[in-house]
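Right, chain A next:
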Amino acid sequence: MEFLRYVKVLAWKDVRVEFRSREIIYTMSFFAAMVVLLFSFAFLKQSATSNDMTGSSEHSPGFIWVAVLFAGTLGLSRAFDRERETGTMRALLLAPIPRAAIFLGKSVAIAIMVLVVQAVVVPLVALFFDAPLFTHPLALVCTLVLGTIGFSVVGAVFAAMLIKTGSRDVLLPVVLYPILVPLFIAAIKATAAMLDGALGDSWFWIRFLAVYDTIFLIAALWTFESLVIE
Partner candidate 1 sequence: MTLRVFPIFALLLLVLTASVNTASAQVKGPAPYASEMREQCIAEMQKDARILAACEESHSSKYQVQDAKRAVKDKQFVVAAYAAIWAILAIFVVIMWLRQRKLSIEITRLEAELKKAAAE
Partner candidate 2 sequence: MTNSSRSAPLFIGAAVACIFGFGYTLSLIFYQTPLSAGPLYFNQKIFYYHVPCAFMLFLAVIVCGIASIKYLRGRDQRWDDVSVAAAEVSVVFGTIVMVTGVLWAKPAWGKWWVWDARLTSALLLWMTMIAYQLVRKYGGAGSERLASGLGIFAMVNIPLVYSSTRLWKTNHPSANTVPSLDPSMRAALWFSVLLFTVFFILLLRLRINARRNERRLYECREMALDAGIF
């Protein structure tokens, strides 16, 4: 219980700092929206019957998750940069709280930011590509939340390790994306199955996401202590 209180306090600290300036959320959301826009320029097709450009919803799961992944990486490096600039990370590591609590607090804060970005991206994709994303709200929410948890858990570990490295902005996606591929496949498949109305498949992939999250949460909690030492 004490542990969860620490996690809550740490996450709340990050969220409060963020909502004062709203720097990360604004930039991330703008970037994600811009990625979706660029995708629409790349993938829109001239419709056969009229002269209009129409969006097809078949690629929309990919658009959502690529935009979220890119924007999330941006947010991750910025969130940890902020800790480094003000020296908060050192203070946190010196504080008499378990390292795992620091890690979880940070992950929760990042997950909240990513969820805010998704709240912008998903309606935008639904609007631009005419995708029936909101027909199964429960499956959609589960996919988004579980995908976000996995991303923020793995992302927080690597971003925390890279905090003192000079070339962290380049190295973060290099180390993060190969590890995130199963998550990415599962999230895209779950969303695509949902769009096709195949709810059974969708729930299967949502369970896969849950397994991925559990495995990496355990691995992260287990290794974080020895990975991040100052």
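One rule holds in what follows: contacts are C-beta pairs under 8 Å (C-beta built on N, C-alpha and C of every residue); 3 or more make two chains touch, one makes a residue touch a chain; residues count from 1.
For anyone wondering why these and not others, all candidates are chains of the complex that A comes from, given by their letters.
Predicted model only: the values in this text are computed from it and were never measured.
Listed candidates 1 or 2 all sit in this complex, but the one touching chain A is 2. By the touch criterion stated above, chain A contacts candidate 2 in their complex at residues 154, 157-158, 161-162, 164-167, 170-171, 174-175, 178-179, 181-182, 185-186, 189, 204, 208, 211-212, 215-216, 219, 223, 226-229.
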